[in-house]
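One protein chain omitted, others in place.
Chains here go by letter, A and B, matching the order in which they are written, and residues are numbered from 1 within each.
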Amino acid sequence: MEINGFGLVESRRTRSVLFRLALLIGPVLFFAVFFGYPVASIISRGLGESGLSRAQAVFEDPAIQEILWFTLWQALASTVLTLLIALPGAYIFARLHFRGKALLRALVTVPFVLPTTVVGAAFLGLLGQNGITDQWFGFTGDRTVFAILLAHVFFNYAVVVRTVGGLWAHLDPRQAEAARTLGAGPWRAFTRVTLPQLAPAVGAAALLVFLFTFTSFGVVQILGGPQYATLEVEIYRQTAQLLDLPTAAILSLLQLLTVGAVLGIHAYFARRRARALRLVPATQSTQSVRGRRWFFGLNLAAMIVLLGAPLAVLVERSFSTGDGYGLRYWRELARNDTDSTLFVPAIEAVGNSIYFAALATLIALIVGSLAAFALSHRPGKFTKAFDAMLMLPLGVSAVTVGFGFLIALDEPPLDLRDSPLLIPLAQALVAVPFVVRTMAPVLSSIDERLREAARVLGASPWRVWRTVDLPLVWRSGLVATGFAFAISLGEFGATVFIARPDQPTVPVAIYRLLGRPGELNYGQAMALSVLLAALCAAALLLLERIRLPRSGEM
Amino acid sequence: MRVLSARLGVVAAVILAATATLTACSSTDDKDIVTLVTHESFAISDDAKKAFEDSSGITLKILRSGDAGTAINQAILTKGNPQGDVFYGLDNTHASRALEENVFTPYEAKDLKGVNSQFHIDDSHQLTPIDFGDVCVNFDREYYQSNGQNPPQSFADLAKPEYKNQLVVQNPATSSPGLAFMLGSVAEFGEDEWAQYWQQLKDNEVEVVDGWEHAYYERFSGGANNGDKPLVVSYASSPPAEVGEGENPDQAPTGVVPGTCFRQVEYAGLLDGAKNADNGRKLIDFLISQKFQEDLPENMYVYPVRDDVALPPAFEKYATPVDNPKTLAPSTIADNREQWMKTWKSTVLG
Partner (left out) sequence: MLKLSHVSVRFGQRQAVDDVSFTIENGEILALLGPSGSGKSTLLRVIAGLTPSEGQVVLAGRDITTVPTHRRGVGLMFQDHALFPHLDVGGNVAFGLSGAGKQERVDELLELVGLAGAAKRKINTLSGGEQQRVALARALAPEPKLLMLDEPLGQLDRQLRDRLVIELRELFKRLGTTVLAVTHDHDEAFALADRAAIMSRGKLLQSGTADQLKAAPVDEFVADFLGATASVRRWPQ
């Protein structure tokens, strides 16, 4: 056994490592050009005006301190709450076998694509004045942190289910079973055996949820009211409304530093966590629901209340036409009327969304899988740093990136400002971390000896990647694809800050509709949101159905 | 599997190469194009667009991004190397900054005489007025009828006990109508007194939300909206939108509180450094032409700056003309905006 421990350290210097580093060239270039350069440009433009002299005043402003503190703690609380509620859900999807699993898994991912304004409206319909809980129990929860946290769970449930469930399905259940035979109760077996094995995935999921909620914008605005503001809102105000670039630059730096610190902490704890796990085919580890009925039922109930109810409100509103129910808004959407508020027929917005999302998914998959592969193998300092950097776009405000694009990518050969390619590029930036986080844990848990066996049998590094790594992560690659697609489909923040030729995506169309008065506009916005949700669910279901002949099932 | 994975590698290479080539090709100058840079709410009918393109032989390309503030600040940021030729959608709350930054090249539009002179703000003709709208408190007609109460008439009324807990406004820091309503209160009560007015509104339990959509759709009870408050800050042009298609009531289900209106004027300008400046000038001429001015109300819920343009029937019937809107000089707004917002915040949210 001593061989494996030391042999790997040594083989770092071999060609296969060079090959891995070569794979990183693409992702590094991608991030340097489409993230690092634009963000650095906008921040240095801001600092260029007055340097860091403004920093002290900004940091000492009690309002800013309050914003930073609120941003941090609500993100932490949201992360913890999401993990608590979604980890049992991840177990259900990973380990239990039940009818309609694929459909349910697609449905829980739907919230992910919905625009925050629409979800905010749905939560108001549930928790707000006159909302369902108000009418039934006399309870209103809007304007509280409680509502913000619940909405964050709503959005991020799927992040945990997908990131953690992907690995959980492949853990060998016999190890937990062994613990049980040694006298451990189910809880002890979980916390002492399963959880440590899941740690890399749980850590990754927590990080993703944290970054998402750290940069929360619409949810905090609508459900928290003006009393609550995140750093993201303040950066938007300073950049897009006041064009106070020096202040915005300092706030962006503050955001970067905070996110950097969180990434650093994560990396520190994740350092020794990655280990080769014994993976088994998912089919081998699933069990029937029987004997776990109450657990299953409880989780199902949580999903229905937490995820189903807000969606139901949207569906209800898309059919509620003031005087009873009807298809009026849907008919209006279907009408091929270029004079309508959408400025293009709804079907065209759907087409645009699919087109951009597909393109973004492709970019994210290529960049992400290359990076995941390179990073999965006992990374050195450089690759570790890059691993953390990949996550940065999630923690940096959309307006910083959008405005950065504007001033950085404005000269040939990179004058992309009015290129339609900018949208999928911006979306891919957000999707790549998900691809990496989904694939890297599975990749790093591949037994190194499988790769060595392939090499001894005459396989070149490229062939090893193709015939060992790729087939083994193919399933998680599919999960990543669904993830990336859903993110791109719903991405709004960066999209809206990029000046675009007239190809509105569905979220942009919803934004336009909601910007105007009139029940017809509102109803159409609701119908379009339901359509977006359905589109996402359909795409994910389709992906679930893809089974590669012979090789894929692992 | 093998075919697929081999392709993946090829695709990766192709994408990188394609990115490079696409970028190289995208900056071709085209003599027959004009690019309009604007915000997300800009809308033009196909009919009007076609009229411009047919008469001028120029293809109109539209770049939209974010709200009005986002769009104009992007224009300021790209000064000298603009994204397009003409910017549309600058309002009086942002005008001053853009003029200071010299984002625009002067151009006196051909038929400027046709524009009502009250809208001109700048003699150097960097900015050409295109449309205007009024931000006013809207009220729920049915609420006041069924309660036998008269709707409020003025800013001062809103602070009276009988309208307690009835008004929803937007945060001026995050909402453009919210900012306009705050500026209206400054214009009404003066720089020394307006904060006291807000203290009274606060005591009268005014509700503050961050965005217009939230205030109007989720908190306002008028029309078919979901809320329970009969008063909301919105636009003078909102009531016509509450009349459903095919319906023909005597009055719109919502009305406008006439004494609470603040006027917003939107301008267009020729961007400094425009690649197709000549075409840009023609586009500005078109924006104040009768054809486009007629197009405005139905597409953007704003009023034309020309007096010789007929309003659509729904506007004639359901919109209330605003006679004496509040106004502030753009330079006054620019000088005080940030301070006023701070005062507002400490008064209302503090």
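One rule holds for everything that comes next: a residue touches a chain if its C-beta (ideal position, glycine included) is under 8 Å from a C-beta of that chain, and two chains touch if they have at least 3 such contacts.
The structure displayed is predicted, hence computed values, not measured ones.
*Asks:* Indicate each shown chain that the hidden chain touches within the full complex.
*Replies:* A
*Asks:* Kindly state which of the options A:Val153, A:Leu472, A:Ala486 or A:Ala539 is in contact with the chain not pictured.
*Replies:* Spelled out, the listed residue whose C-beta touches the missing chain is A:Leu472.
*Asks:* Out of A:Asp134, A:Glu452 or A:Glu544, point to the residue that touches the absent chain in the complete complex.
*Replies:* A:Glu452
*Asks:* Please give every residue of chain A in contact with the chain that is not shown.
*Replies:* Residues of chain A in contact with the hidden chain: 1-3, 6-7, 9-11, 13-15, 279-281, 284, 447, 449-450, 452-461, 463, 467-468, 471-472, 550-554.
The rule is short, and it goes like this: only the chains that are shown with their structure count from here on.
*Asks:* Distance between chain A and chain B based on Cα centroids, please, to the nearest Å.
*Replies:* That gives a centre separation of 33 Å.
*Asks:* For the complex, give me every residue of chain A touching chain B.
*Replies:* Residues 26, 29, 117, 120-121, 124-125, 128-130, 221-222, 225-227, 233, 237, 239-243, 322, 338-339, 341, 343, 362-363, 365-366, 369-370, 399, 402-403, 406-407, 410-419, 421, 466-467, 470-471, 474, 496-502, 508, 511-512, 514-522, 548, 551-552.
*Asks:* Can you list the residues on chain B that touch chain A in the complex?
*Replies:* Within the complex, chain B contacts chain A at residues 1-2, 5-6, 8, 11-12, 15-16, 19-20, 22-24, 26-27, 35, 37, 40-41, 43, 45-47, 61-67, 69-71, 73-74, 76-78, 81, 83-84, 97, 171, 173-174, 208-214, 216-219, 223-228, 234-235, 238, 241-242, 244-245, 298-299, 301, 338, 349.
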